[in-house]
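The structure under discussion is supplied below as structure tokens; questions concerning it will follow.
One protein chain is absent from this view; the other protein chains keep their places.
Let's look at chain A:
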Amino acid sequence: MTTTATSPAEAGEGRAVGKNSPGAAGGQGRRPGRIRRIGLPYLLLLPALVLELLVHLVPMVMGIVMSFRELTQFYIREWSTAPWAGFDNFKIAVDFDAPVGQAMLHSFLVTCLFTVASVGLCWVIGTAAAVFMQETFAGRGILRAIFLIPYALPVYAAVITWVFMFQHDNGLVNHVLHDQLGVTDKPSFWLIGDNSFYALLTVSVWKGWPFAFLIVMAGLQNIPKEMYEAAALDGAGLWQQLRRITLPSLRPVNQVLVLVLFLWTFNDFNTPYVMFGKAAPKAADLVSVHIYQSSFVTWNFGTGSAMSVLLLLFLLVVTGVYLVITSRGSRGRKTADV
């Protein structure tokens, strides 16, 4: 891994700083200086660590404990007294012959498909827009600001507006597709039934691509202009420049971008909840709302927590595999470059 390659350099830098630092100048000052040097960062980190512990780790551990308990409305008031359920909640969540497990599996598969489609589209649109915006032209600043609007808008307001547009009787989408363009035979349903998947995907991509655009645009700033000039001199066209310079140079940026988009999209709760409420149509039943429904609507907190733990394990495995593959890829490329 790259850690091994970079460590000595970092260590070297550390020593260099140590030599030049005032604390290291005299023999007597060396010890307190080192203590300060080692202790201060931790001291500064302490408030964040305490908060992190309270806000994330404690609820997380509680969530894991809950997943092993039979936690229903009978016990929520004194949830620590709920009887132990062992692995029962997990068994219920993954029993694909029973309705709860089947619904969970369905929801999981819908979420996987949704995430792949949404992240893919966000990335393609974001990258295309960022590459396009590299050229200087009149009104570029304004256009860039417009592109970022979906990212800056409050989620609730934006998604509710989409809900209005997707309405069957009075919605703008049917008005355009059916009344004006005549693309559909009759007005379609977007908020119920099978089409709800596409409606959700549309809103998700609309909301997500400006982030990809922003990150890719930042990544593009780091590519030296000379590389393009040299490539142009060598006769490389725009497509070749994109394939040979832009995309490879963006690789580290994309690596993080895709991972972040994947995690956000997979866990997105706000968009489906605001669009469909607590009972999403089957075609758009994302796992986050499904778990919410199991926990807070049907008051099966134990099963809901078990589903959360399983989801967490899945995301950890996917993230781990992704990181290993992508970092291997970059190490291999570096070696080849050398």
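Basically, a contact is a pair of C-beta atoms (placed from the backbone, for glycine too) under 8 Å apart; a residue touches a chain by one contact, two chains touch by 3 or more; residues count from 1.
What we mean here is this: contacts and distances are computed from a predicted model.
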Fill in the blank from the handout: Per UniProt record, missing subunit out of "Rhodanese-like domain-containing protein", "Cytochrome c oxidase subunit 2", "Sugar ABC transporter substrate-binding protein" or "Protein-export membrane protein SecF" is "Sugar ABC transporter substrate-binding protein"
Problem - Full-complex contact with the absent chain, from A:M62, A:L109, A:I146 or A:A230 - result: A:M62
Exercise for the section: Extract the touching residues of chain A with respect to the undisplayed chain. Expected result: 1-3, 6, 56, 59-60, 62-64, 66, 72-74, 76-80, 98-100, 103, 167-169, 189, 191-194, 255, 259, 263, 267, 269, 277-279, 281-282, 288, 291-293, 295-301, 304-305, 307-309, 311-312, 315-316, 319-320, 323, 326-327, 330
